[in-house]
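Heads up, the thing below is written out as structure tokens.
Shown here: the complex without one of its protein chains, the others still in place.
The first chain written gets the first letter, and so on, giving A, B and C; residue counts start at 1 in each chain.
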Amino acid sequence: MKIKNSLIKPFLTEGRIKTRKNEYTGYLDLLIENDKIAEHAMPGQFVMVRGWDSNDPVFSRPFDIVQVNPAKGLFRLIIKIAGKGTAMLNSLRAGSRLLITGPLGNPVEVPHGEKIILLVRGAGAAAVVYLAESAKKAGTEVFTFLSASTRNRLVCRDYLKDASNDINIITDDGSDGYHGDARDILEGFINKSKPDRIYTCGSKRFARFTGELEKKGLTKGYVFLESYMACGMGDCHGCAVKKRGSGGYFLVCKDGPVFPVNSVELD
Amino acid sequence: MKIKNSLIKPFLTEGRIKTRKNEYTGYLDLLIENDKIAEHAMPGQFVMVRGWDSNDPVFSRPFDIVQVNPAKGLFRLIIKIAGKGTAMLNSLRAGSRLLITGPLGNPVEVPHGEKIILLVRGAGAAAVVYLAESAKKAGTEVFTFLSASTRNRLVCRDYLKDASNDINIITDDGSDGYHGDARDILEGFINKSKPDRIYTCGSKRFARFTGELEKKGLTKGYVFLESYMACGMGDCHGCAVKKRGSGGYFLVCKDGPVFPVNSVELD
Amino acid sequence: MIMDLNVNIAGVILKNPVMPASGTYECDSIHDNIFSPDELGAVVSKTIFINSREGNTPPRICETPCGMLNSIGIPTEGVNNFIKDRLPVLSGFGVPVIISIAGNSMEDFCELAGIIENTGKADLLELNLSCPNLHHGIEWARDKKELYRVIKKVKEVTRVPVIAKLSPSVVDISEMSLIAESAGADAVALINTYKGMKIDINKRKPFLGNIAGGLSGPAIHPLAVYAVYSSFTKISIPIIGTGGIASWIDAVEMILAGATAVGIGMYNFVNPLIMREVIKGIEAYLKDNNFAEITEIIGIAHL
Partner (left out) sequence: MIMDLNVNIAGVILKNPVMPASGTYECDSIHDNIFSPDELGAVVSKTIFINSREGNTPPRICETPCGMLNSIGIPTEGVNNFIKDRLPVLSGFGVPVIISIAGNSMEDFCELAGIIENTGKADLLELNLSCPNLHHGIEWARDKKELYRVIKKVKEVTRVPVIAKLSPSVVDISEMSLIAESAGADAVALINTYKGMKIDINKRKPFLGNIAGGLSGPAIHPLAVYAVYSSFTKISIPIIGTGGIASWIDAVEMILAGATAVGIGMYNFVNPLIMREVIKGIEAYLKDNNFAEITEIIGIAHL
């Protein structure tokens, strides 16, 4: 896979569900046919999706682009069934049509020849798969810490395993991997391995922890933020997140969704 | 089939789509599994149906009960794809669940050992199939005049053929049966055959014509009325239709949906 | 643990806070296989006038995005027939009875209040001061002076506690709630419908026979919640929160905003079991969140 570096404007485009599976409890794995997203999306970017004509729910829903296959014109989403919109998506069969806006947001810069950590939990795992794949191909060593409440919520486990040099599993209930909190084992690992960067998604605790690591001078930290979104394109100013220190707001969709961890207020 | 005569209060009940087909252009034929409707529904009654969780569209949609099979717990609806709600129903696959309120409305009294005419057009054909079947079984001679704009909109053709002693096809474009207006051939037929009653559905022109026939003393006339409905049970007073002469209103859902043709204002 | 769902509206104890909104639920035996009104906190009549009324020209309803317009125009058999035929049904469920009344003049309201009081069967009287489909329907609740005067007058002639049903079509409904309270209302019902319309683009005419109608349903729920929230801090009489409730979550929002009880209107048409689902849902919510009594959560979104 070639590492892309030219940012394209989003498209409003139709996709078809190629395959769907519910591998992990409460999650939907969608493989979608759409050339434009498959070709142009870069790590860190997302799409807004709807699969219904109705205005209830009215907004399209944002999801990270998990994997792309430009050759076959396919891309993957991993969706946690959280409410009305995701339940609707979950009810669609293979062959159904989706309305997609994207790719949206700023790509993360893919580190070349570095050492990085991915610290993710729950649906947050979806955000970093594409980054992991791209970074590894760019000669970066990727160490993944994947956390979940229990074994069958370790979403993207296989995708991340393939895309990482090493993967650590952590569950709250000890049903798989380390029994406890990822932070317990991470600080030691960092002191030892001295990574260049750490990327986190899916947990406010992890984000704050990542901020602390950076403040201690141990590594640079980045956070994938989520926010309620209406447009995904900077028009509504709805997805604001407070800037750290200086005052004012970033827009998650337009200025993010990935931010240097200490540039934003993590409440 | 036994002719029922005890009226039961409506249920709020779930049904499963057993089979679906789009045999006629723009129409959906649904066979639905539900014991309660199959067992209790009588000719002239209808159900309110929804097949979505969303509140857009918000109201359930009313449809006539076309056929019932109490032994197998099945009943049939014939649905013209008219707008948002019917399009949603059309998008559902076999196995999908429906929320159903019914049976609603007053049954028509099934004529025993009489001679009757059914004069129907388009989706209106759906309203009289069950009546035809029941009347024929009660020793009544059933003569059906089925009209449509063109051949592939002659909905319920086979069902009505089976349930009638004789069926006349009329199309506006001459693609099948008599080329023209059903009324042209009907008045002669009535003068000749002297039917006891005529039932009409699906055309305002036919309803007015039926009213004229009755006024001329040729036969008793009944009209299956439609109206915008919210509740189908007499709660909202939304489905009002003006009484003829006396003033005041009938509620189509509660006082109908079948009315003596000259008891209501046909605008 | 059994949750205590009792609420108190002007001395009348409702075993739970759920009631139909006036005009949307007939309490007829047609519902026998679905839901019985004796499960409700109270039953509420449709609005009664002194004389019978036919209602407005059809079409009387149309669907809108997540809502409906109605221009029913309150058909009624008139108060005498109501007392004879309907009131015995309403008072047969063993739950408090709320009678909604309206009139074309102050005198009508007073006369009706007297007639209803004399039946001895009304626990609460609701003044419909806010119907957008009547000739002088909504004006009562739009004019501060009229609102004050009509409530005051009715309170003078009856000892049945009075609920003032208000209109959202004002500058600030919390001010109107305050006026209702100061005029002696024992409770307010917030809100009636918003005036709206649909146009048939093929006929190029208003869709409804009466041109405009009242908008209700989920679409207006956020507006009704705000009406309740903003009134709650201004008044000390109870609020019956009504408008767009389509689930127990919507009802809980209303109560957290400050409603002592909730009215359910158009959603009865969509889901004839909604009132039971709301009662059960509120009960489960209290339990899951370790509240023993519903009164603990009224208005606590303000804290």
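As a working rule, a residue touches a chain if its C-beta (ideal position, glycine included) is under 8 Å from a C-beta of that chain, and two chains touch if they have at least 3 such contacts.
Just so we're clear, the structure is a prediction, and the values are computed from it rather than from any experiment.
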Omitted chain's touching partners, listed by label: A, B, C
Given A:L92, A:I185 or A:M233, the one touching the chain that is not displayed: A:M233
Of B:N55, B:T101 or B:T219, the residue in touch with the unshown chain: B:N55
Residues of chain B in contact with the chain not shown: 55-56
Residues of chain A in contact with the chain not shown: 8-12, 50, 55-60, 99, 101, 227-228, 230-231, 233-242, 247-249, 254
In chain C, positions touching the absent partner: 64-67, 69, 142, 169-172, 194-199, 201, 204-206, 212, 215, 217-223, 225-226, 229-230, 244, 246, 249, 252-253, 256-257, 285, 297, 300-301, 303
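The rule is simple: only the chains that are shown with their structure count from here on.
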If a chain touches chain B and chain C alike, it appears here: A
Averaged-CA centre spacing for the pair chain C and chain B, given as whole angstrom: 36
Euclidean distance of C-alpha centroids - chain A vs chain C, Å: 47
Where chain C touches two or more other chains, by residue: 65-66, 218
Multi-partner residues of chain B (each touching 2 or more other chains): 55-57
